[in-house]
Structure formats: C-alpha cells, structure tokens
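Every protein chain of the complex appears in place save one, which is left out.
Note that the chains take the letters A and B in the order they are written out, and that residue 1 is the start of every chain.
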Amino acid sequence: MSERSWKEIPIGGIIEEAGNADSYETGSWRTYRPIWDAEKCIHCLACWIACPDSSILLEDGKMVGIDYAHCKGCGICAFECPDKISALEMVLETDAAAAK
Amino acid sequence: MPAPKQLAQHEDLVTGGHRACAGCLPMTAMRQLLLAAGQDTVVGCATGCVEVVTTIYPYTAWKTPFIHNAFENSAATISGAEAAYTSLRKQGKIDKKINFIAMGGDGGTYDIGLQSLSGAMERGHNMLYICYDNQAYMNTGIQRSGGTPKGTATSTTPVGKVIPGKTQFPKPLTEIMIAHDIPFVAQATPGYPKDFTDKVEKALAIDGPAFINVLAPCPRGWRYPAEQSMEYARLAVNTCFWPLFEVEYGVFKVNRKPKEKLPVSKWFEGQGRFRHLFKEANKGIIDEVQAEVDRKWAWILKREELTQA
Partner (left out) sequence: MARRLTLTGNDAAAEAMRQIDPDVVTCFPITPQTELMHKFADFVADGEVKAEMVLVESEHSAMSAAVGAASAGARVMTATSANGLALMWEIVYIAASNRLPIVMPVVNRALSGPINIHCDHSDTMGCRDTGWIQLYSENAQEVYDNILQAILIAENPDVLLPVMVTFDGFIISHTVEVLDALEDKEASDWVGEYKAMYTLLDTEKPATFGPLDLQDYYFEHKRQQIEGMSNATGVIKSVGKAYEKLSGRAYGMTERYMTDDADYVVVALGSTCGTAKVVVDEMRAEGKRVGLLKIRSFRPFPHAEIVAGLASAKAIGVLDRSVSFGAPGGPVHKEILAALSGTGHQTSIVNYLYGLGGRDISLDHIRSVFEELETVAGKTIAPNEVRFIGLRG
C-alpha cells in the first residue's frame, strides 16, 4: 500500500476497508511449511478451527488448501490433524521451495 | 449448537495478515468468537497483543466494526457504544440487533481494566466481555499480571538466586465476576472450540451483561513449541487448572469433568516459564499450586451440586 498524504486519508485514524489486512502477506515468516494431502484429509476441520491465521482454506465446509500468503508455519494444523489421518505434514520451507 | 462443521458455514470475520506471533492462540480465540457472534457485532478491544497485531494502520484484520480506545477502558468504551445503540434504537433510528463485545487481555482485565469492567457489568449493559487470558503482559514483553500463575517466570518475576518466579497466586477473576451477579459468567478456551462458541452464543442471547474468561496460550510467553498451543489449552482444562464451567443466573454447570484428572505438573511440563519448578528446591511450589487447584475444583463441583439441585 503506497503511503498517502494527510489530505488523502480519512480523519481520526479510521480504517474504512474492513479486513484489508488480507492484503498484507505474512507467509514469508514461515520456517516450516504445512503440506496438505487431500487424499488423506477427512475434512474434520480440526486444523481450520485452530488456525490463528485464518489460513486453512474451505469451500462448502470442506478443506481445499492452505493460504500460504498468510500461513506463518506455526504447525498447529499438523499437530491437530488426527494421528490416524496425518493429512498435514510440516516441511522445512527451504526444502519445500527446493522441491518446487 | 456450533461445532467446527456448523461454524464452517459462517463467515470468518478475522482475516489473515495480522501480525500475531506464529501459534498465537488468542488469535484463534478471536476467530472462534466471531464465527459464533457473526457480522452484526461491534468489537472493542483494550490495548494489548490482539489490538496491536490486528490493527496496524492502514490495515485491519477485522471484518466487523472494531474500536480500540485505551488499555483500561474497553468495557467503558463498549458500554458507551451500547448506550448509543439503545438511545438510537429508542428513537427509531436503528432497528437491527447488534451484539456488543468488549475484550481485553489479562493485563487489561484482571489489572488495569478491572474498575471499568466492574462498572460496566454493574450498570447492566447488554454486552459480552471476553478476557483473553494469556497469563502475563505479553505485548509489552511478558511481565507478570494479576492473572499470572504462582511460580511463573516472567520478565518482572524472573527466576533469581533468591526468588523463584511469581510468588502470588492469581487473582480469582472469574469468581469476582460471578460475585457481580450478572446473568452469565463462564470459563472457556479455544482449545475446546465447541464449548467456547456455545458459550459465546449463549452469552449473546442473554439480555444483560455476560463475561467469559478465555484461557489463550501464548507460545512466546509460555515457552512451549508453537504447534502445541491447542494441546496446552486442553492440558490446562484436564489438569483442572482451568475448569470449563458456566454460571447462568447463579446456577453452576461444569462443562467438562476430565475422566482422568491429570496432575498440574503435566501442564507445567514443557513450558519454559515453569521449568525451574521441577528443580528439587522448588518442588514445594508445584505442590502448593496443586493444592490450590484441587481446592478450587472441589468448590466448583460443590457449587454445581448445590445450585443444580
């Protein structure tokens, strides 16, 4: 977001665009990347309800992927994924990038 | 009755792109809170982690109306907003139902904001107060608060040669709020999402003030691996350090009675802030905390028995 002059911004510190933090990316904070295995996923949403960064993507109540623009790689999703399912795995970001 | 599958039908009202630490469970609490509360909710938050990380100008992570005023006054601020709503509604200038939620961390609630909270509850505003309790002033660098457990190492109660961390037990905030005789008081944690979101729905449906104390683990301040935030929330419940219970018009209900009540040391283990307590010289502190946990747990169960009858 380009920095605006005092004549161009709303007064009083008001932020008019609700949820515009969505355009601020925190994905580069990651050391580890969650890798999701769609085949194994049972869509229990244990990861989704626990994610602090709203980074588990859903469609029609089912998981469809991970928002890497915002995911900080905390690993809560993989930890919460039931042991028997293990549809999420944390991989070093550098390895994940190399694999790409 | 919201469970993840039902909640997934609701819109997520807190976006990513906020600047909380990785693994921040207070932010999970915020998501769950608003999944349950919905779009027509005015949120006020005291100065603290959540306020700071979600509203760094010109960005906001809130998709609902949001106000931050200062550290000690989120309850007073929201009571003013609720009074404005009441006035405008009586005048016929607004008719939709709007929820009012004030929030603060443990510093903003147990300590500096307690007067403002007490006043707002006494006045009977139709509002819900959420304390997201991460048991220290995390935003300013992990200083002890009135909500910090006994024995905790913080920046202002460090483990020294003479003093082994915080020497006082935490202020019994939930009990203080019960003593306000408001319609609804509860303890919850995002570690049990269904329990928490059910309580939010119940609190908002009730006419009058409600209070929920929400234990929200902080990997940075508690010093455990970030991926285990939900686990440390559950352990606090299953050791009965943080019982899940609610008090509706004076009637107690314990929402979770652990099948196996774990020793409090199970929750302490793995948290860097309690590591020193496992040294031989400090083990008496764990025993003291355990005795206090047992006493309080028994008293909650007893009151459930007395009031349910």
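Basically, a contact is a pair of C-beta atoms (placed from the backbone, for glycine too) under 8 Å apart; a residue touches a chain by one contact, two chains touch by 3 or more.
What you see is a predicted model, and the numbers here were worked out from it, not measured in a lab.
S.K.: Among the options B:A76, B:A188, B:A226 or B:V264, which residue touches the chain absent from this view?
M.R.: Of all options in B:A76, B:A188, B:A226 or B:V264, contact with the hidden chain holds for B:A76.
S.K.: Could you list which residues of chain A touch the chain missing from the display?
M.R.: Chain A touches the chain not shown through residues 3-6, 9-16, 18.
S.K.: By the contact criterion defined above, which parts of chain B meet the unshown chain? Give residue numbers in ascending order.
M.R.: Here the touching residues of chain B are 39-42, 44, 51-52, 55-58, 60, 62-70, 72-73, 76-88, 90-91, 94, 96, 98, 115-116, 118-120, 122-123.
Criterion: only the chains that are shown with their structure count from here on.
S.K.: Using the touch rule from the top, collect the residues of chain A that touch chain B in their complex.
M.R.: Against chain B, the touching part of chain A is residues 1, 9, 13, 15, 17-26, 29-30, 44-46, 48-55, 58, 61, 67, 69-76, 78-80, 90.
S.K.: How about chain B: which of its residues touch chain A in the complex?
M.R.: 4-5, 7-9, 12-28, 31-32, 54-55, 57-64, 190, 193, 219, 225-231
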